[in-house]
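All remarks here apply to the structure that follows.
Other chains of the complex are left out, but the ones given are in their true place.
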Amino acid sequence: MTSQIFAPGVQQVLDTVGIFVFALSGGLLAVRKNLDIFGIAVLAEVTALGGGVFRDLIIGAVPPAAFENRGYFFTPLVASLVVFFLHPEVQRINRTIQVLDAAGLGLFCVTGTAKAHDFGLGSVADIALGMATAVGGGVARDLLAHELPSLLRWDRALYAVPALVGSSVVAVLIALDRLDGVTGTLAALTAFVLRLLALRYDWRAPRAWHRGSGSSAADDPA
Amino acid sequence: MTSQIFAPGVQQVLDTVGIFVFALSGGLLAVRKNLDIFGIAVLAEVTALGGGVFRDLIIGAVPPAAFENRGYFFTPLVASLVVFFLHPEVQRINRTIQVLDAAGLGLFCVTGTAKAHDFGLGSVADIALGMATAVGGGVARDLLAHELPSLLRWDRALYAVPALVGSSVVAVLIALDRLDGVTGTLAALTAFVLRLLALRYDWRAPRAWHRGSGSSAADDPA
């Protein structure tokens, strides 16, 4: 079981923190969309657990971990209560949340890649599912909130690329049989730091190449 | 098999009525969105069967019941034809449909919770999946129709909470080993009556707590 990168207790603490922060981002979007407390809870659950549920359905790990571990399920509910009562304060510490969210991104791309490998998938699928674990919940959040997924928007700092790099590092470590607590942590830190740099310097991915005088607006048809 | 709460023939009749009414709501939304008969059929199928398919994928009951039972599949097609030819009349009996929809909500949260339990999930997951069985089709309907899910909207009467109560009653009954046709029916009636009361008195869930003079519109950013 390479997915046991960390000692079980450490893993549970890290997962809980990551789930909590992802859930906060779901709850805050629900508040911005003027949803009720039930909508806050749904978006918190979906953001926190959606990526892992998608990965588990694809690899055949049913029921998904999110439905087996009560801690995974209750953590977003706690985050929902925090958002419900304290959302102005939570929004005020937005930078802190972005840093913690980056940490969750780093953690989940690493553990997601390792879990896919445990279920016998090839390295390319491992990387794709590691990324999906990290970013899938945010996509599900935006779909349910009736928004263009933030992940796909050009005007947002890189989010998926740090996860892609972290997942790829893990895949290489697995291929070299060198994945353990230390190297796994380094892979997560790589994704974490890349995401922080992307936020700090507003790194973006390029849009489609427009030759000549064409602007992107010019070929924006109905 | 606790999921055999009702005699098989009774279950099939109840399921068919519930599926038919859910399908009507999908078909009517398709008409309002100006979709063609194919869109009517797709939204009818998805509304009627989506919640159960989601539950079955999560618990590993593949192929899902919706793909094994021809009656489950053809019932929404009949509802689609009814909507196609008679939608003004169907809309006129909207109150009747809301009552039948509430009955479907009560039925599906009960049978969904029991089926999840049959597949060995814990009580929290049972409750979550019972709710998802009852409300998931409506969410899929709204996503496909490109609308903010009605389930999450603040300005709609409680829909998920009655299902949550019904599912929770079933989970308690299972824990007490008291789930049978009579108690299961009472659980479904509880959800049904709660939904009718929510409709009658326009009960809503609270939105996030706004302290001071802040209004919800005030923190509605881009």
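All chains are identified by letter, namely A and B, in their written order; residue positions are counted from 1 within each chain.
Note that in this section a residue touches a chain if its C-beta (ideal position, glycine included) is under 8 Å from a C-beta of that chain, and two chains touch if they have at least 3 such contacts.
Keep in mind that this is a model prediction, so the values were computed, not measured.
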Hey, this file places 2 copies; any idea how many the whole complex holds? 3
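Everything that follows uses one rule, which is that only the chains that are shown with their structure count from here on.
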Chain A and chain B have mean C-alpha positions lying a whole-number Å distance apart equal to 29
In the complex with chain B, residue positions of chain A that touch it: 30-40, 42-43, 53, 57, 62-64, 67-68, 70, 73-74, 83-85, 87-88, 91, 143-146
Per the touch rule above, chain B residues touching chain A in the complex are 57-60, 119, 121-122, 124-125, 128-129, 139, 143, 146-149, 151-154, 160-161, 204-209, 211, 214, 216, 219-221
